[in-house]
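The complex appears here minus one protein chain, its other protein chains still in place.
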Amino acid sequence: MTTTEGASLADGKAAAGIPGARRQGDAVAVSPARGRRRPRIASVVATLIMAILAAYFLLPLVWLLLAATKSTSDLFGSGAFTLAHFQLFQNIAELSTYNSGYFWSWYGNSVIYSGATALGSTLICALAGYALAKYRFRGQRIISTSIICSLVVPAAALAVPTFLLLTKVGLVNSYVGVILPGLPNAFGAYFLYTYIREAMPEELIDAGRVDGAGDWRIFFRIALPIIQPGVVTYLLISFIASWNNFFLPLLVLNDPSKFPLTLGLNNWLSLTSAASALGQPPYSQLVTGSLLSVLPMLVLFPLFRKQIAAGMATGSVK
Amino acid sequence: MGPRSKAPYLMVAPFVLLFVAFFVYPLVNAFVLSLQGRLAGQDQFVGLNNYVTALGDQAFWGSLGTVFAFAIVQAVTALLLGLVMALLLDSSLVRGSAFFRLTNFMPFAVPGVIATIMWGFLYSPQLNPLLQVLAPLNGGKQVNLLAGGNLVLLIANIVTWSAAGYFMTLYFSALTALPREMYEAAKLDGCNEFQLAIRVKVPALRPMILFTAILSVIGAMQLFNEPFLLHNLANVSASYTPNLYAYNQAFTYGNLNYAATLSFILALVTLVVSVVFFFVTSGESRRERRELRASRRASRPAPTPAASVAPRGV
Partner (left out) sequence: MTNGSGFRHRAIGRRQFLGGVGALGLTAALAACSSPAGGAKAGDGPVTLTWWSWLSNAPALAKAYEKQYPNVKIQFTQVPGGTPAYTKYGAALRAGSGAADVLQIEYQELPQFASEGHIVDMTSYVKKYMAGFPDFTKRMVTYQGKIWGAPIDLDPMMLLYRPDTLQKHSIPVPTTWTDFASAAKTLHEADPSKYMTFFAPNNGGRMMGMLWQGGATPFEDQGNGTWKIDFTSTAAKQVMNFWGDLIKAGYVKVDTDFTPAWGNSIANGVYATDVGAIWSPTYEIGPYLKKAGYKWKAAVMPQWDASNPLQSMWGGLSFAVTDQCKNPAAAAQFATWLGTNKTALESHGTAGGLYCASKDFANTAAFTSGMPVLGGQKENQLVSTIIPTLEKSMFQWSPWTQYAYGQLQAQMQDAVTGKITYNQALANVQASVVQTAKQQGYKVA
């Protein structure tokens, strides 16, 4: 499924008349002409360098996987990359009841926050990107300029006033308070604007108009299927970004039952370093909880990697 | 597309309304707050008093110094690593490149919070046997990375681990989008893979590299999550980074106005740094591109990245 989407992305690009033949990235054919000087050795060295780097990127995750199967005393007592007494399921059971059993509500909250933010943000950014790319209207320039300028303003500058704003309108400590500020994503609008400008042929819009379709019908029925690859790319990136989000929920939420995973795990981390009412510092819960919260991402990532990378490639063509 | 169509306005409306509510208004409000002080329980206009205080606030300048150092270390390592990996993958020398493109990009999907917890534990000698192996080199004493004054490097490593694969993917995508003719010409000139990479590919990627560098610097200036979490494992002061300092001023010490001032100054500094950086380097890159075109007869300018704004966190 992802492959077809990737392919249609390339199609969309071709349809948009983007010059430059796209070289096939996956099928690596070593041409004999390229490696004139000792191609074997160069290839071994290059592969070795990549393997070492892959170890750097993977080993912490392997450690997490192994550590989650250990008891707290084995966590400290056994080698980092060895298996000790396997008690992953016992750890999961412990984690499920630890700290008033919040963990699985945090999980559900993360799904709600990321799902709602990704869907909502994708919709409003796609609409805005489409309008900016395919229409001419008053105020267009100021909108697109503001979006580009906002990319270089650090979000941190907005932390305190956003917090006060949410307080004033009574959205602090609510689901909506976490979701709403994440929707108008300047990156998303800019990305989809460039994507739609390249990928959506004017002729199709004109054809739709000739057929008597209205603006909205053209957007939803004609444009959306064509710009779908870029939209899906942003949807995925947006989902990952909201799943990873920490600072905004930290400002907005006080009630632990509304925390996303990142905030909940931060709470447990601070329990390891502060006078705690829950006995032993919760190292094993922290490690197991970390694993469980990255697991869906790590499982789904291989499926979606191509989609994300392909979207980046097209988005990068101006 | 009639001139009187309401559709485009309705289409941008949701974005614009929310953008004004959650970007423009808070930004303006941050400035207004920074001109006020809470004296004896009441908000009062204090002019530029907060700014004067900030100018003399050693903790704030110290925190800016920290993020500048961090920005340099982190941007250089992550970009360089991403670039080397992308060039290797693009060189067709690497076997199993599909595998590496997946594994090395994978940390991008790991939340910064969890990356920090993981590395934080791996920095502890009790949990990491590699550190125990190093003990004899340290005069038999335990190597506790978290105890030393190398916090900038430790955090840079965490961020690099998360971001390098992202840069790799961006560069690699840009490289695959380059026209083949550029390479053919270079090969006719007798370039080997290494020369091809240095002379053709890197210059072609230059605008993208500079753009990602700016964004890395902006990201680095906002550093918050990693020191905030590492505070539980190491001695991280409440004013370690400007963002952390502003957060603590607002919520631990209760100085909301001063926090808004610090945030506003940080935004200004970031803006100035990125604008200066942009103009200096884009001038250079334009010249560079002209030279490149002249010498290599490369037909197309390199892609400019739009999608390289890492949307990590808010």
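Letters A and B mark the chains as written, and numbering starts fresh at 1 in each.
The working rule: contacts are C-beta pairs under 8 Å (C-beta built on N, C-alpha and C of every residue); 3 or more make two chains touch, one makes a residue touch a chain.
Keep in mind it's a predicted model, so treat the numbers as computed, not measured.
Though it is not drawn, the left-out chain touches A, B in the full complex. Among B:146, B:185 or B:271, only B:146 touches the chain left out of the display. Here one chain is not drawn; of B:15, B:121 or B:172, the residue touching it is B:121.
Subunit A residues in contact with the hidden partner, per the touch definition given at the top, are 76, 99-100, 163, 166-167, 170, 172-173, 251, 253-256, 267, 270-281, 283. Even with one chain removed from view, subunit B keeps its contact list with that chain: residues 37-41, 49-50, 53, 58-59, 121, 124-127, 144, 146-147, 149, 232-239, 248, 250-256, 258.
Keep this in mind: only the chains that are shown with their structure count from here on.
Per-chain CA centroids place subunit A at a distance of 16 Å from subunit B. Residues 1, 5, 7-9, 11-12, 14-16, 18-19, 21-27, 29-30, 33, 81, 84-85, 88-89, 91-115, 117-119, 121-122, 126-130, 161, 164-165, 169-170, 172-174, 176-180, 187, 192-193, 208, 214, 218, 221-222, 224-225, 228-229, 231-233, 242-243, 246-247, 250, 256, 259-260, 263-264, 266-267, 270-271, 274-275, 300, 303-309, 311-314 of subunit B are the ones that touch subunit A when the two sit in their complex. Residue ranges on subunit A touching subunit B, taken from their complex, read 19-23, 25-26, 28-31, 33-37, 39, 42-43, 46-47, 49-51, 53-54, 56-58, 60-61, 63-64, 67, 75-76, 79-81, 123-125, 127-128, 130-132, 134-137, 140, 143, 146-147, 150-165, 180-191, 194, 205, 209, 214-216, 219, 237-238, 240-241, 243-248, 261-262, 265-266, 269-270, 272-273, 286-287, 290, 293-294, 297-298, 301-302, 305, 308-318.
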